[in-house]
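Complex shown without one protein chain; remaining protein chains in place.
Then we have chain A:
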């Protein structure tokens, strides 16, 4: 077993070394202490976690003694109850709190102030109701919305709080409600019940007191790993190895005491200790059942509540929603401020006009002189405020509330869309955020996770090549959903299931080749035999026997648990072809070879790692001969072949063809090892494995020695199946000028492979890897320096793709890591700052290099870069870093595709930040796993793929989709529509506000700047609320410029959004100009006509004038909106009709006698409309105004369009021709066969050690392990890769990241037949381990990631 602890300690220290990366670790899944040390060490290192949280089981008196100071001398109990209130309001607090919330919004507060100002008679220019009525309406609408939301929350709170659970009261467990649970209670949970609070697991009915929980509710986990394990401290498990529940009932209260850290939000971290009978036992996260998990496969378990209610980890984790705001939102706010400022300026100008006029009034106009009792300055001051009130109608108050509803509506459409409904999972799309819709129409960068997002993470055995013969599927598989395929199990009906002869055949495997099957069953070719043996033996898969209820098919009972889906596919393939992997113990593997059971003794496992790129198993066959079975990347295997003959060439050809089909390949080889050779080797191997220094190196060399002169058996090809429609989606998005970057934790080869598979990469692209990037950046750098800091285009006109990995990024992103704020904020860096500095400083990793031949051929001027890496001071360094980042981003943005592999969750977020920072574009991140959460939170839009991996990504996302391909519709249809709608809405709203309200300013010039409102107060009050609202609302909710189908057909349409074409300052200016023009026409046309009008009812009196201008404005605006609406439905007609009806009804109401009689002051326009509109000549005036407003604009628009279109066409043609000229790029072959080595081996190393060390595990995860320790230590890799593997929690559920500390043994009950050997071995382990000193206990992190197992 050696002494791994020391090494691990060292590693651990390395990890915990406070580096820049640690500083702003995002809580949800930052690398919390992944180390696997005992809690004492944690104690030392966790400075912030003081053990001040004491809980005694079932001792309320004790637990409630802890008080917490709240305010002054007022205290409350420290331990919260388990009641949760997510609702914001209750009956009494609703009104004040809601009003408070609402008046925190600037616009509401502003109007409140205006209304208050209005109550001052001196400056009250508008009737009080004019602003009050709309404000009250808007507040009410908003309050109702909040109320509905809150009622929903109350309901769900109630449901949650009233869930039943069993609490120990007295001597028995009684059914209580969740809300009754207090800290210190003992809770009994049954199968499938949900954990009500954070518990320390005390006992369970399962052997060794395990409890399996499903964390889907918290973050979910992959299918096939439905159970997470909470392992108990072994000692306690022993203590209760009596009967389930017994100890608890025997010792009510039990005397258990838990001392632990204060509640915190670290999901994967917990430190505490349990005191029982005077002994202390360490507790870590593996002993905790978190609230929200579901108990699975465990009949009953008992837990001690330590954190309840809002103290639980999940509740602590749901911090405040990070408010994301859209570009348009920002613009809107700036616009409102702009309007406000210009309003103040205009008011001042008008007040200045009044200054002059008031002198005249006071001196000469005797009929009003008495109205100006104050001095001129005071009067002007008053009038300034008066104008501020009067012109406040220009500030579009209703816009915000309406925009909110439009956002809401457009989000609901997303939820309603049938095309984004995923039937197999019964999962419609969901917009969790209702304020980002327009941003969906402006996305320029998509950062996509690979596994589970682009790919299904389902590996299918596609082809194989044995002895140079390629076997593909002999009958075509129906395309379509693989899950459905899985469901219907067997191959297509016309053919009988070819695996019927094999009772262990797994129906899920769809690969079948009759020819191959015959060959296998004939059992004549030794190569065929060995081929399948390699697959069946050389792996780290665990097997589990399920208690299936269908005896006729015992084969179904075998469930393989693999760290990587590739291995699972391979082993399953072998199983179907008659080489069934039945069981494994520490030192043996049991196979069923064509119906015959054989036990292979495992002599050595040479584990996979990313440098070796291969894995070997040394076994002694039943007949006694020793064989080495190897599988690995083709390049690696080919180097080690004994001979290269025809078969090898044929296989190589097959490999090439597999690669072009973007299949993941793996070469299989074997060799027979002589007994004496082995003995000699084993001797050295044992020596090497106890080396204290350079052990890894020594082992590596030994492995290398053994894995020589192999005999090639064949190759396998596995398809990493893309999700449905990924190809089309990516193609479509690319047409829409959206750049898709793949950020994956996967290895470079697999990532590139997927890149090819989804056509992000193509053969005619230059794929730039680290070295090339460095070179290009150097050239870029020099050019920049020589040109005095001027920005120069990167010399790239070719189709290029970037493939970079995490380490490289690590160096690149240094400066970002230093400013954690950049993560959250979209910092606009001053371009000057970063370019001024002559970049003389080189950064270490950018070694001075000459350009390669490749770049010479591309005609890049070479300049020797004799610059020596040097650090000056931190500032220049930082600038250099920034410059480098900028250069990198610029380079990357010019590439057709960017693939980042081996990136950590944090790096994913950093990349997003980087792009946001330097490109100032809208970014979208899509992912499905917990490792995508950072990225999803950082990007402007986060999309969670609700797939197999559960909820973590989804709960942090803004939009939830079931499939990647729905992204296309989400962006191109919903996004584009939303953006277009919001833009059009804003434009219309601005226009209508200005067009109707600007007349106030013009009127001022005719009323002596006395701030007399032109419109009737009620018209002002209702105009924005009723008369003109429905139409703009219609535009915001229903407008479609082109149909959904056309949007998808023409992704180019999407570009308008990226360029902010529909709403920018220019558009605002247009709307402003248009509005001004309309108001001018309405006012002055009416004015000129009125001067000559005659008759008792003429235009010349104030009320008639007001009515005519008001109606002209309203109709002009209505006609304008009608004309720009492109989607006329019945609703549109209804909206027009209702708007006009509202005008008619409300006008006749406010001008009615009844209201006049009662409130003569508030309703002075008695019958004004009636009188005015009964005059035909006045109708003619209105008609004139409306047509003058409409016709020229309409004509201009049509002419402009007609003239613009041909131009656009030319542009398009130009672009196309350009592209063609660019196309024939010298295709530079990469020297290595990089593509081919996309070997199907995606899991991390360390797995084999877990097997050989016997630290694994329990039966239920399918691990029948526990074997003799042959060699224990994983190769000590260079620190980088070690770090990487630790940082590399691909696809893991958060509970999956829990440390499962095993004290080196698993109880014998865990073991299932058929491993008689194992049980004795475990017994042995049991006997040894508890007594062995801690340093000898092997502690393992066991991270089930679906693909990756991490070992430390």
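Of note:
Rule of thumb we're sticking to: a contact is a pair of C-beta atoms (placed from the backbone, for glycine too) under 8 Å apart; a residue touches a chain by one contact, two chains touch by 3 or more; residues count from 1.
In this text, contacts and distances are computed from a predicted model.
Per the UniProt record, the chain missing from the shown structure is "Cell cycle control protein", taken from the list "Ubiquinone biosynthesis protein", "Proteasome subunit beta", "dolichyl-diphosphooligosaccharide--protein glycotransferase" or "Cell cycle control protein". Shown as candidates are A:459, A:946, A:971 or A:1048; the residue that touches the absent chain is A:946. Per the touch definition above, the residue from A:343, A:972 or A:1085 contacting the chain not shown is A:1085. Considering A:105, A:771, A:1059 or A:1126, the position touching the chain not shown turns out to be A:1126 (whole complex). The residue from A:559, A:1025 or A:1184 that touches the chain not shown here is A:1184.
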